[in-house]
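The other protein chains are all here in position, but one chain of the complex has been omitted.
A and B are the chain letters, set down in written order, and residue numbers restart from 1 in every chain.
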Amino acid sequence: MALLEVEDLEVRLRTARGMAAAVRGASFALERGESLGLVGESGSGKSMTALALLGLLPEGAELSGSIRFEGRELVGLAESELCKLRGDRIGIVFQEPMTALNPLHAVGRQVAEPLRLHRGLSNSAAREAAIALLDRVGLPDAARRSHAYPHQLSGGQRQRVVIAMALACGPDLLIADEPTTALDVTLQRQILDRLAELSEESGMALLLISHDLGVIAENTRRMLVMYGGSIVESGPTAAVLKRLAHPYSQGLLGARPRLGAGRGNRLATIPGSAPELAEIPAGCPFVERCRLAIDACRAAPPPPEAVGPGHVARCIRLDAAGARP
Amino acid sequence: MSDLALSFRRRALGHASFAVGGALTLLLLLSAALSLAWTPWPVYELDIPHKLQLPSAAHWFGTDSLGRDVLSELLAGARTSILVGVIAVGIGVVLGTALGLIAAARRGWLEELVMRFSDFAFAFPAILSAIMLSALLGPGIVNSIVAIGIFNVPVFARLTRAQAKAVWAREFVLAARAAGKGGFRITLEHVLPNILSVIVVQATIQFATAILAEAALSYLGLGTQPPQPSWGRMLNEAQLQLLQAPRLAIFPGLAIALSVLGLNLLGDGLRDLLDPRLARKR
Partner (left out) sequence: MGFFLAKRVATFAATLVAASVLIFLVLEILPGNPAQVILGPDAPASAVEALARKLGVDRPPVERYLDWIGGLLRGDLGTSYAYGTPVGEIVAERLAVSLPLAILAMALTAALALSAGIFAAAKHNTGGDIGVMALSQLGIAIPSFWLAILLILFFAVELRWVSAGGFPGWSAGFWPALKALILPAVALAAVQAAILARITRSAVLEVSREDFVRTARAKGLSRGETLRRHVLRNAMIPIVTIMGLQFANLVAGAIVVENVFYLPGLGRLMFQSIANRDIAVIRDVVMLLAGMVVLVNFAVDLLYAAIDPRLRAQDV
């Protein structure tokens, strides 16, 4: 049994023009100890997927489909039961370390909080455990810094605190939603490496969400590409990156800035911009921006097509895209 | 997108506040206007034989301890409330806005001075100061107008400065400065028109506060003097007859509360309708 099985996940949000789907029929699974990357632009529905897994969707959002964690259905589960899972079996690291911490509490106390809550540790025991955790995530001088307040730490240090907090109870699944986007490149690598090591050490599964293909390439074994609320491509990371099949994935790679590219090489971009939720077309979500679009693309959502072993793309123009050998 | 939904909801609530507030404010204005042309009975006429009468066809709201018609007094009292409100808030708007605009345009020590003064006046309870001033200058409607007006000045000075500073930081002001326009012209052509709606909203709410302050001063005997009608003084007189005629204490209070409620709702509604992005601070 997979650790996490998501089937036909659908998230609908309240917008100015009524309800609109932010996630449309996403299905994927994650094994124990596995690392899965989820890549897409902002607004592609990847963060909403993460929030749905935790049952923390914004007020008024509607959720349907199925999320099974260790075989247990989370959709429709009582709030009190979800509270027991959150921070204990499922941890999450959010994007913005500057605002993710309570400015009025010392960081040690914030890291200790899940331990007191889920493990019933005493204050002193939780504090000691928090210092050990801060040390593990690579915060130098953890014992002294545990008394510091968030404003006294740098962005990188704060993100380490947030990670320590998410890891406190030794979760089975860690969701990292753009964990390093707000940090500079050197720090990015350090923190991601530490995350990967930690998940290997403890057999924790990792769902890494990023808009950056490079981050996904280096840190995950399998990956999903999301666009307009749908998963348009999925497969083993190495295989997918070797032969990006979906025209959107191909565009995503072209849009990456590369070091050492000649001065004359302009950054390729995907024409147009990501659609508003309410305006996502009925057929292939990417049809309006796709250079290969034909009338049939608008008719119905494309079915999954195998590209290689375990490598699937939802596109009816795979041949034109040069995805088949 | 959920922000849009929020602003829509806010606008709808704004419409409701605006409608209710507008209706109550209109009632206040119409009462005052009507009292200029007609009241059921002469406002100043005493009729001791018919004192403390219960509401009847002749006297809809009854008569007070001196036999005056309560409805007529209420209608005429609206006049006093509006008079005090308009002039006192007018003083605050004119002086306060001018100070705020100057502070935002000139900056430096002048801005610092205006703000220190405003902070100081703000921390000092306005009613306490109004009571003191009215007491010093002597009781009367003119002095209470002055007292209430003075304490409206820092309210508008602070608001105007903050708003004007935001406008000064915008691109079109930068462009005007680059085109060589002076501070005075920029203030008149760009800054003032952009902050006008905020000032109008605040003026509506201060109007309500001024009505409350006038009522309090008149209740204490420091405001409007007899025989000029005033809701606050009607309450003062009613308190002496509290046992015999409790209804006399009901009507003037209701008049004050409805007027203040109406103006506050109107102000809130206006704020939401004029600028949905403006955060509600209350």
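Structure notes:
Convention: contacts are C-beta pairs under 8 Å (C-beta built on N, C-alpha and C of every residue); 3 or more make two chains touch, one makes a residue touch a chain.
Please read all numbers here as calculations on a predicted model, not as lab measurements.
Annotation: of A:Ala21, A:Ile92, A:Val225 or A:Val287, A:Ile92 touches the absent chain (contact as defined above). Even with one chain removed from view, chain A keeps its contact list with that chain: residues 54, 56, 79-80, 83-88, 91-92, 94, 96, 99-106, 113-114, 117-118, 144-145, 147-149, 151-152, 162, 165-166.
One chain of the complex is left out; on chain B, the residues touching it are 9, 120, 122-128, 131-132, 135-136, 138, 208, 212, 215-216, 219-220, 235, 238-239, 242-243, 246, 249-250, 252-253, 256-258, 260-261, 264-265, 280-282.
Convention: only the chains that are shown with their structure count from here on.
Separating the CA-averaged centres of chain A and chain B is a span of 54 Å.
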